[in-house]
Structure formats: C-alpha cells, structure tokens
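Sharing a structure below in structure tokens format, with a few things to ask.
The complex is shown incomplete by one protein chain, all other protein chains being positioned as in the whole.
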Amino acid sequence: MTAGSAATVSPVATIESPAAPAASPGAAERGRPSRWRGRAGRAAGSAAVGVGLVGGTAVLWEVAKAAFDLDDRTLPHLWDVVAYLGSETSKGENYGMFLLNNLLVTARSAALGLLCGALLGVVTGVVIARSRLLGAGVLPLVVAAQTVPIVAVSPAMVLWLGTNWTTKIAIATYLTYFPVAVATAKGIQSVPGDALDLLHTYSASRRTVLFHVELPAAAPLIAVGLETAAAFAVVGTIVGELPFGSKTGLGVVILTSWQFYTIEPSALYCVALAACLLGGALVLAIRLLGSILIGYAPEGGSL
Amino acid sequence: MTAVEPAAEPGVGRRARLGGASLDPVRVLAPIALFVLFIGAWEAWLVIGNVPELLLPAPHQILSQFIEDRSKLSTFAGNTLAQALKGVAVGSVFSLTLAGLVFRVPVLAKALQTYASTIKALPVVALYPICTVFFGITDRAVVAIVAVGITPIVFAYALTGFSTRSEQDELFRSLSAGFWVRFRLLVLPRSAPYLMAALKTVVPTSIIIAVIAQYFGGSVTSLGAYIRRESANLHVLEMWSAIVASCLLGLSCFAVVALADRLVRRWLPTAR
Partner (left out) sequence: MSTSDAVTDTVRAQSEASSPMVKPIPGLEAHQLTKRFDSRGEQTVALQDVDLTIAQGAFVSIIGPSGCGKSTMLRIFADLMAPTDGVAMVKGRTPHQARRDREFAMVFQSPNLLPWKSVLRNVTLPLQIMKLPKEEREARAREMLALVGLDGFESRLPHQLSGGMQQRVAIARALSMHPGVLFMDEPFGALDEITRDRLNLELMDIWQRLSPTVLFITHSIGEAVYLSTQVVVMSPRPGRITATIDIDLPYPRTASVRDQPRFYELVGEVRAALNDGQGRA
C-alpha cells in the first residue's frame, strides 16, 4: 500500500516549524478584519487552483487519448467514465450508488483506523519525546516497521482477525500510527529549551508542561502528520479489503473491476477515481479540522 | 501546508546536531535491546498461546528459512530493487523537470505546493490496475506504478526546496544574476537537503510499491510475486522469509540514502 509508507520512513519529512503561526506572514501583518478577508481570498484562490487542476487533468486526459491514439479500451473518454456512474449493475442497482456505498464502507474503516492510530500515535510520540532511552530505541524500529509490505501481511492478518472490519481497521491503524507518533515526538522535541526553563521556574508539573506547552507547540506538526496519516488510512483500508472473503469496500470493487476490465473498462477508471477522491477528501477534511482547531492554517495551507 | 521539510536526523532533538551522534551507546544499544525484547515476546507468545505455525511462525523458523533461501531471495530482491530504482529514476526526472518549470511561475508554485502535498499519498493500489492496462502485467507496469507513486512526493519536496527564500536571493538580485545562473548557483544547492529528504522518503517507498505491484502481477522472479505464490500455497515460512527480505531491502535502501544524505550535507552544508 501506500505511496504511503512514504511518510513512513520520514514522517519527519512532513514536519513543519511550530513557529508557523508567526511564520505565516500574511496573517500576522494584517489587522483583524482584513485577516478574515485575506483568508477567504486565499481559500477562494486555492479553490480556483483546485478547479484548474481538475480541469487541467481532464484536458490532459483527452489530449493524451488523442495524441497517443489510445483506444477506448485502454483509456475511455472521460465522459464515458462519468456516464458509467449512471449505468446499472448486474443486480439492477445504480452504479454510482453502488460505488458510493462501497466508498462509504471504506471511508468508515479508514476514519476509525485513523482515529485509533492517531490516539496511539500521540501517546507514543509523547513517550518517545519524554524518554531518551525509549526514544532512542523506538525511532529506528519505527523506521523498520514502515518497510513491512502490508499487502503481503494482510492475508495473514485475515487469518488472525477474520475478514470483518477489524482487519481493515487494524491495517489502517498500523499505517497511521507511525506518522503521527513521529510528528508528535518531533513537535515536542522542538519546544525551545527557554520555554521549558520558564515553566520549570514556575515549578509546573509535567502534566501542565505537556498540556500547556508541549502539545500546543506540537499541534501544527501533529496536524501535518495527521494529514499524511489520513492518506495512508485510505490506502491501508483498501489493502485490507483486497484478500478474498471481503464483500464490500473499494478494494473489492477494484479487484472485480480489474477482472472484468476487458468487458467494461470505464468501471476500473470510476473506482480508481473514487479512491483518489476519497484519499484527497479525507486529507482535506483533516486539514480543515486542523486549521479550525489550531486557529490558523499552517503556512501555505490555505483553505 | 508545506508539509515537506527536510527530515532531521532521527532522534535529533534538543541534543547536539551533527558529529558524533552515532557514537552515543544509548542510540545503538536501545534499539537492539528493544528488538531482542520484541523477538523474545513473539517467541514466548507462540509457545504460551500455542499458536499454530500456519497462523504465525516463530522468528527462529523464519530465520532458518531465510538463510536456506538466501540465494533465491537475493535474486528476487535484486529484481525488485532494479524495478523500484528504475521507477524512482523515471519519476524523479519527470517531477524535477515539472517542479523546475512550475518554479518559474511563483504564483503557480505557491498554489501547487498545497495540492502536491494533498496528493502525496496516491492510492497506488487503486492505480496499479490501470498501469497494467497500459503496459500489460509486466515489469514495465511495475516501473510505471513506482514512478506514478513517487512523483507527487518528489514534486512536493522539490517545489518546497526550490521555493525556499533566503537573504541570498537579494544578493543574487543585486548581482543581476539571470534565472539559470541563480538556479544553478543558489536554488539547486540550497534545496539539496529537500531533495535528499525526498530520496530518503521515496527510495524505501519505491520498494514497497514495487512489492505491492509484483504481488498483483509483474515479473515472476521478484519478491512480491514470490510472496503471493507462497502465500497462496500456504507456505507460510517461505512467505515470511520473503517479507523479511523485503523489509531488509527497504532498510538497507534507507541506510544507503541516509548515508548519502550525510555526505551531501558535508559537501553542501546549508547551515550558516
């Protein structure tokens, strides 16, 4: 799975300076009223680029089809793919609805996995950051754990946990856990020593330090880690749905569409687009949530 | 969200940055101790829980199988590595070119950075079937899906690296340097940590993507295809030893890139 393990090895990669609030220049310079206008403007601009990207991809699709003279079986027309959503499945169901239902199944598992992984990840991150010994011990193993090809392990997991939702959530949890853990640890470790010294002079308890200094300071980083995790959660869930025995979910639809590709090429494109859409939507949802909770969009975040 | 920053060395927190970090005994011994503990717990659990081998074999069984199959596994690993690296090469050339072009238009660069990080984790599993439609169930499809999977990641890192600003931009302006001179002498070396961070992320990822793709069809003599075959035949020991091989391959790739990153940091220090 996973373009994912991406963040994996360097979840660190996704880490942003916790100074982001100050570093976000636009917001800092502007006064309160115009700040909101600025944010709305940025969101609109960002949305415009998004629409542009989708439009650009659509144009590229058709241009590629024409330029390389690809037949309808290799690359159907975009409109044929969209039109396919309106067709009926062998059970007389509307294909669009059928796809949506399966997408929701996947989305639910992914969201639950993300939640579990995030909670476990934050706790682990705090432990890693707090303890030199554990931190030194766990981090390399985190890197190692991310090199495990989940797709190969998932059949074994089906043997352990069965084909029900627990397998999918377990895989999604496994994949989301690492980016969040590492982001949390990095975020806490990035708290300037001066701030800790200050709290120390107040005789603040470790709990106070954690909840009032360390976690807030780490929040922007955790938000970025969560975004990465969200993308992985979708991929992980789909992988969990692939082994035989699953009956619903995008993974199942991908496999069957692949099998029947020669008969109905549009179906495979539909489900691939749906998977991309779900990944993007979950990431954007997390970003939106993060920017509301933290009160600002990390630099370049917009939305 | 910029979402991409060059990764710091793992474990570099409040402590010293460069230099003798690797000499710290805690940082060497702690992971080893934890790993031994993990293996021990695994063995113990199998014995206590009386877990059948089919469900989960013991580490020592996997190890002996791994040693027995080592020549076969290393051949398969070599094929997997070759396909992964080809994909990295294709994807990197494509995404670096794209990032270089986009970087010339600052407004576009800023906007795309946001989206590049959103699509950073494309659902490769969903796209691989389409790659096989184009290239058949062949090695080329594996290379293609690796390239597709890593392109957004490299693109996001490269664009962020290229778009970094520093006071040196004013220096180059005051020297009336043209675009290419500035790109070659300032932008490219300045983004070296970002490009290396991209490699650090992308190379181990490429192994995983390649294994997935091979699992669903690709060259027969590869780790992914082997795992699939053995698991279908319920040869769990063979399957697990191949999984171990794939982990080792990923880890050694990571180690090599991390080492290269250190060398690059020495050649192209970007710290003041």
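Think of it as A and B in the order they're written, each chain with its own count starting at 1.
What we mean here is this: a residue touches a chain if its C-beta (ideal position, glycine included) is under 8 Å from a C-beta of that chain, and two chains touch if they have at least 3 such contacts.
The shown structure was predicted, so the numbers you read here are calculated from the model rather than taken from an experiment.
A.B. asks: Please identify which residue in B:Gln61, B:Ser252 or B:Thr270 touches the non-displayed chain.
C.D. replies: B:Thr270
A.B. asks: Among B:Pro59, B:Gly100 or B:Pro189, exactly one should touch the missing chain; which is it?
C.D. replies: Result: among the candidates, B:Pro189 touches the missing chain.
A.B. asks: Which one, B:Leu98, B:Ile137, B:Ala177 or B:Val244, makes contact with the chain that was left out?
C.D. replies: Of the candidates B:Leu98, B:Ile137, B:Ala177 or B:Val244, B:Ala177 is in touch with the missing chain.
A.B. asks: Among B:Ser64, B:Thr97, B:Gln168 or B:Asn233, which one is in touch with the chain left out?
C.D. replies: With B:Ser64, B:Thr97, B:Gln168 or B:Asn233 as choices, the missing chain is touched by B:Gln168.
A.B. asks: So that we can see where the missing chain sits, which residues of chain B does it touch?
C.D. replies: Here the touching residues of chain B are 167-168, 170-177, 181, 185-186, 189, 192, 267-272.
Everything that follows uses one rule, which is that only the chains that are shown with their structure count from here on.
A.B. asks: Report the inter-chain centroid distance for chain A and chain B in whole angstrom, where each centroid is the mean of the CA atoms.
C.D. replies: Going by mean C-alpha positions, chain A sits 17 Å from chain B.
A.B. asks: In their shared complex, at which residues does chain B touch chain A?
C.D. replies: Chain B residues touching chain A: 1-8, 10-11, 13-14, 24, 26-27, 30-31, 33-35, 38, 54-56, 110-115, 117-127, 129-130, 132-134, 149-150, 152-153, 157, 197, 200-202, 204-205, 207-209, 211-212, 215, 224, 227-228, 231, 236, 239, 242-243, 246-247, 249-251, 254.
A.B. asks: State the interface residues of chain A toward chain B in the complex, per the touch definition above.
C.D. replies: Residues 1-10, 12-17, 45-46, 49-50, 53, 73-74, 129, 132-141, 143-144, 146-149, 151-153, 155-156, 159-160, 185-186, 189-190, 193, 223-224, 227-228, 231-232, 234-235, 238-239, 242, 250-251, 254, 257-258, 261, 265, 268-269, 271-272, 275-276, 278-280, 283-284, 287, 297-303 of chain A touch chain B in their complex.
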